[in-house]
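One protein chain is absent from this view; the other protein chains keep their places.
Presenting subunit A:
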Amino acid sequence: MPAPVLCQSCGAGRAALRRPKTGRALCRACFVAAFEAEVHGTIVSARLFQPGETVAVGASGGKDSTVLAHLLRLLNERHGYGLRLLLLSIDEGIAGYRDDSLEAVRRNRGRLGLPLHVLSYQELYGWSMDRIARHVGPKNNCTFCGVFRRQALDRGAALLGADKIATGHNADDVAETVLMNFLRGDVGRLRRCAGILTGGEGTLPRCKPLKHAYEKEIVLYAYFQGLDYFSTECVYAPNAYRGHTRTLLKDLEAVRPSAVADLVHSGERLAVREDVRMPTQGICQRCGYLSSQPLCKACVLLEGLNRGLPRLGIGKPSRLQKALTGAEKPEAGFQEDSEQSSNAVRTIDF
């Protein structure tokens, strides 16, 4: 039996993991302390929060958002950030997946002592993901879900009076997105996607405090701290392009663990040539959400669903946009009257 490896930080404890970023072997206690200190360091150096802010933590019940909520509560107390934290969950309406994961969020809500608000696609858009999937078929479900979720988090956080949204995106997620945007030639997103604090101008600022945290460390942190999270694969995910990108990244990481951090770094440092035309951000004519087209993607997808043409918003948008906006009246479509939608958010009490 090989002799146990000793912690390279304290020199006393038995090492519990090799850190992918540095290759150092640390014991459980030193790893937990280092991991927490690094996330705090990220928050401070990127100036993610200001004292007195209300921060809505996007909570899915999965590993990343569970660790994020736990850490923000802990660091907020430890370092006196002065934040008001609340959990915001989006219920996409996916039976056997989101209903179960929301149970995990509810359990954690008790443990964290933070208020929880749940907002559903059904309430916001009149469509659950299960019903969308029945109309759309096996492909492109993640397109609908991703576009809708992004807006749903924004609308939910705005209704709750939050100043900022924090999401659980980790280094692997960011690296994947950089790679995916590169593979798709999506220069506009490629330039934005590695930012740690995005948004503003019409949408709430969003931040990713776990941006530099490796998935491996997040999972081991949750394991060592005994955090309860939900981990079923989404029933619609196997068909997503992201899945292939993810597999590619995991294979690269196995050969060279720094690949994840390197891709994040590339995403941060990439400069786009000045003569490359970038999409100009405007406002959706129908719902007022940020959009580079006359109609935002969510409104186009929703229009397709409601007209019985679910593939309407899939693919290149230009011709379609013209057809849809031709007869547009400003008051038609999504109502964003805050009084009307305030019943859409409910606080869960126990």
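Everything that follows uses one rule, which is that a contact is a pair of C-beta atoms (placed from the backbone, for glycine too) under 8 Å apart; a residue touches a chain by one contact, two chains touch by 3 or more; residues count from 1.
Throughout what follows, contacts and distances are computed from a predicted model.
Taking the options "Phosphatidylinositol N-acetylglucosaminyltransferase", "Uu.00g014260.m01.CDS01", "2-oxoisovalerate dehydrogenase subunit alpha" or "Ubiquitin-related modifier 1" in turn, only "Ubiquitin-related modifier 1" matches the UniProt protein name of the chain that is not displayed. Residue-wise, the contact with the chain that is not shown comes from A:Leu220, picked out of A:Ile43, A:Leu86, A:Met129 or A:Leu220. Seen across the whole complex, the unshown chain contacts subunit A at 1-2, 4-5, 14-18, 25, 28, 60-65, 101, 168-170, 172-173, 215-216, 218-220, 223, 230-234, 246, 250-251, 253-254.
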